[in-house]
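Here the complex is missing one protein chain, while the rest keep their positions.
For reference, chains read A, B and C in written order, and residue numbers begin at 1 within each chain.
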Amino acid sequence: MRYSGLRVIREALTGHRGWTPVWRDPAPQASYDYVIVGGGGHGLATAYYLAKEFRQARIAVLEKGYLGGGNVGRNTTIIRSNYLLDGNEPFYEFSMKLWEGMEQDFNYNAMVSQRGIINLFHTDAARDAATRRGNAMILHGADADILDREQVRAMYPFLNFDNARFPIKGALMQRRGGTARHDAVAWGYARGADLRGVDLIQNCEVTGMRIEAGRILGVETTRGFIGAKKVGVAVAGSSSRVMAHAGMRLPIESHVLQAFVSEGLKPLIDGVMTFGAGHFYVSQSDKGGLVFGGDIDGYNSYAQRGNLPVIEDVAEGGMALMPMIGRARLLRTWGGVMDMSMDGSPIIDKTHVEGLYFNGGWCYGGFKATPASGWCFAHLLATDRPHETGTAFRFDRFMRGLAIDEKGQGPTPNLH
Amino acid sequence: MIINHPLLGPRDAQEFVYLGDARLIGRPDGMDEGAAQAFHDHVFLRDNPAGEHRELWFHEQGDRSWLVVTRNTVTHEITKVELARDVARALGRSK
Amino acid sequence: MPEHSLKPLTPLGHESPETVTLGPVTIAEVVDIALASLAVRAGRGGDVATAARKAGIALPPPGHAAAGDPWSAFWMGPEMWMITAPCSTHEDIVAALKPIFGDAASLTEQTDAWARFRVTGRDLPRLFERLCGADLDRASGGQAIRTTIEHLGAFLLVREDGAIDVLSARSSAASLHHAIIAAAKSVF
Partner (left out) sequence: MSQSNRIPGGLIDRSGTLSFTFDGRSYQGHPGDTLASGLLANGVRLMGRSFKYHRPRGPISAGSDEPNALVELRTGARQEPNTRATVAELFDGLSAQSQNRWPSLAFDALAINDRLSPFFAAGFYYKTFMWPAAFWEKVYEPIIRRAAGLGSLSRLPDPDVYDKGFLHCDILVIGAGPSGLAAALTAGRSGARVILADEDFRMGGRLTAETQGVGGLSGADWTAQALAELSGLPNVRLMTRTTVVGAFDHGIYGAVERVSDHVPVPAEGKPRQILWRIYARRAILAAGATERMIAFEDNDRPGIMLAGAVRAYANRWGVAAGRRVAVFTNNDDGLRTAADLRAKGLEIAAVIDSRKGEEVTGSAGRLGLRSIKVRDGSGRTRTVECDALAVSGGWNPNLHLTSHHRGRPVWDEAIAAFVPGPGGPAGLLPAGAAAGHLTTHGALKTGAKAAAAALADLGHKAAAFDLPEAEDAPVSITPKWHVPGKGRAWVDPQNDVTVKDVKLAHQEGFRSVEHLKRYTTLGMATDQGKAGNVLGLAVMAEMTGQSIPETGTTIYRPPYTPVAMGALAGRSREKDFKPTRLTPSHKWAAEQGAVFVEVGMWLRAQWFPKPGETHWRQSVDREVLATRASAGICDVTTLGKIDIQGKDAGAFLNRVYANTFATLPVGKVRYGLMLREDGIVMDDGTTARLAEDEWVMTTTTANAVPVFRHLEFCRQCLWPDMDVQLISTTEAWAQFSVAGPNARRLLEKVVDQDISDAAFPYMACANITVCGGLRARLFRISFSGELAYEIAVPTRYGDAMIRALMKAGEEFDAVAYGTEALGVMRVEKGHVAGNELNGQSTALNMGLGKMVSKKKDAIGMVLSQREGMVAKDGLRLVGVKPVDPSQPLTAGSHFIAMGKPATAAHDDGWLTSVVYSPHLGHSIALGYLKDGSARMGERLRTVNLLKKTEVEVEIVSPHFIDPEGERLRA
């Protein structure tokens, strides 16, 4: 069914009787050409582009829980392509371009909203780094602006300019950055994939992989064996657990990242903002909640929940930057399990097992990467060649000394 | 979280800095054959289990001991805390 | 004291120590105590213990302090203590300790690395529960508790007379002092 304003009006006048399920609930077939493990944003986007752009068929997505229940449903909804390094920036800019056409493409309003993102800086060295980054972005075809203190003040007069421990000196801005309605992104891809014949199979957990003579034959699941010519794993957060079925150790640790939302407030903050002198970033949702976050808790965890010190640390950052929020209330906290990689950058690559492909290690970058990640993974699955914007996301970069380390923290995942 | 320090008793985990997998104690010898592969695996690869995990914590706001904490990464339950120096020696590390 | 012309400043940047009284508590800057860290050299634990005993320096167990005259000490970490003595007599404290421990221990002057505030008065646990996680209701004289106050690492030395010495990094003495005073105003 095609969605449109007209359709909404017609249904409104006829008691909404015409709406049909957004996706089917098929039983798994005995085998598929492609099995995508993971019904989160990346897995669903992969299936969508495999079917739509690469004209592949007989595709299934296996989800152990409900569609979109992973990090696509528990992030802070920010989209941006303000990366520094050659290995990353073309990919994230490709992703941004896909965001820009996504809703019309899959006929679902994911509320992609380019209200701009600013990264505040507070020292001369940080300004120099922002200048280097901004230029790198423009060299790669993205947009970037550098704002001085007064330009930032004009934009957000309520920030703490006059009584700050670390005064605001300016900001790097990407006007095309912004937010998207995270659940709707998953649902839009799911609906689009389903319409193109992809079987979306929920409550189907992969419990093993059938590998013979170095080739994958399919996956064991809680709903029985499912054969596949090719298996693509996109289960960020659980990557190590799933790939262990293929005997792999990954350059990845699982960490919990907490996120927060305040009670609904009348409009205050139009765009997205990150504090350069503390762990705090914030935007305001279309419903009025301040959506904010900070650093990961810092210890390996699969618990999808965090602890008090990080909640306090984030609030301290918020009160250092905008002491007006002292009387706003934190409404809800939640946690997502991140694939923290050894250089802070992702992996989209083949494995030592023929027919088994991996997509993971997204650290904080997963949500904004969703479209390009799906596209590039679909490209790799369909053609066995990496997409031109994803050539650096290889397993062997650590062996070869080609890490993509935006933060310069080295192989200490909890610092990325 | 609370880490039961072998010398100081229960301490708030906020006093500690986390490093990660206790296997990092097992640094290969840079002069050995095949050191490149050994260091790659040592530095970059992790088991990353969902369950019991032995990990290194540094008591930075405390007595500056490195500890090996055995903690469940799903429940966060801590079942064992040792001085990393003792663990290292038990693994045969010396000079 | 050496024959030189230089005048010292206190950690708070004054020529003489500062004392503030708020309600029932008094917070006093203490500057007349010299400190040196003592770390046992590999395999020399026995020698250090013997030397310390001979010199009348009690080396307390983890989490504790031992007061004496002239030498006091508190535990800092495995095989490491902070030895203290009056500045008036032991200004060059390492020079005084070297002969005692010889090459059995590593000695490092720490006098100026720390600021020390002595907090006296009643209901001190009510004050410190607004500053740090130390369980002072259950603490007793002779404990040396490592804790964190407003992001600053600190030692709390619980004295037999109930007073509490707070030791923290000298460079941030003003921030620590500000935190203690704000808490005292809030509690009392």
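Going forward, a contact is a pair of C-beta atoms (placed from the backbone, for glycine too) under 8 Å apart; a residue touches a chain by one contact, two chains touch by 3 or more.
Here the structure is a predicted model, which is why all the values come from computation and not from measurement.
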item: Touching partners, among the displayed chains, of the absent chain; value: A, B, C
item: Of A:155, A:244 or A:330, the one touching the omitted chain in the full complex; value: A:330
item: For chain B, residues in touch with the removed chain; value: 1-2, 12, 17, 19, 24-25, 27-31, 35-36, 39-40, 43, 56, 58, 60, 64-66, 75-78, 83-85, 87-89, 93-95
item: Residues of chain A in contact with the chain not shown; value: 3-5, 7-9, 11-13, 15-16, 19-23, 25, 65-69, 73, 86, 89-90, 100-101, 103-104, 107-115, 122-123, 125, 127-136, 138-141, 144-146, 158, 160, 163-167, 181, 183-184, 187-188, 202, 262-268, 277-278, 284-288, 303-305, 307-308, 311-312, 314-320, 323-334, 397, 399-403, 405, 407-411
item: Footprint left on chain C by the chain that the document does not show; value: 2-11, 13, 31, 37, 39-43, 80, 92, 103, 106, 108-114, 129-130, 132-135, 137-138, 150-152, 169-172, 174-176, 178-179, 182-183, 185-186
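Assume only the chains that are shown with their structure count from here on.
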item: Chain contact graph, described as a line, ring, star, complete graph or other shape; value: line
item: Most heavily contacting chain pair (counted by C-beta pairs in contact); value: A-B
item: Centre-of-Cα separation between chain C and chain A, whole angstrom; value: 49
item: Distance between chain centroids, defined by C-alpha means - chain A, chain B (Å); value: 30
item: Per-residue overlap in chain C, given as positions that touch at least 2 other chains; value: none
item: Residues of chain B whose C-beta touches two or more other chains; value: 14
item: Of all residues in chain B, those that touch chain C in their complex; value: 7-9, 12, 14-15, 60-65, 83, 85
item: Residues of chain B that touch chain A when the two form their complex; value: 1, 13-14, 18-21, 36-37, 40-41, 43-50, 53, 55, 71, 73-76
item: Touching residues (chain side chain A, partner chain B) in the complex; value: 238, 240-241, 249-254, 298-303, 307, 309, 342, 398-399, 411-414
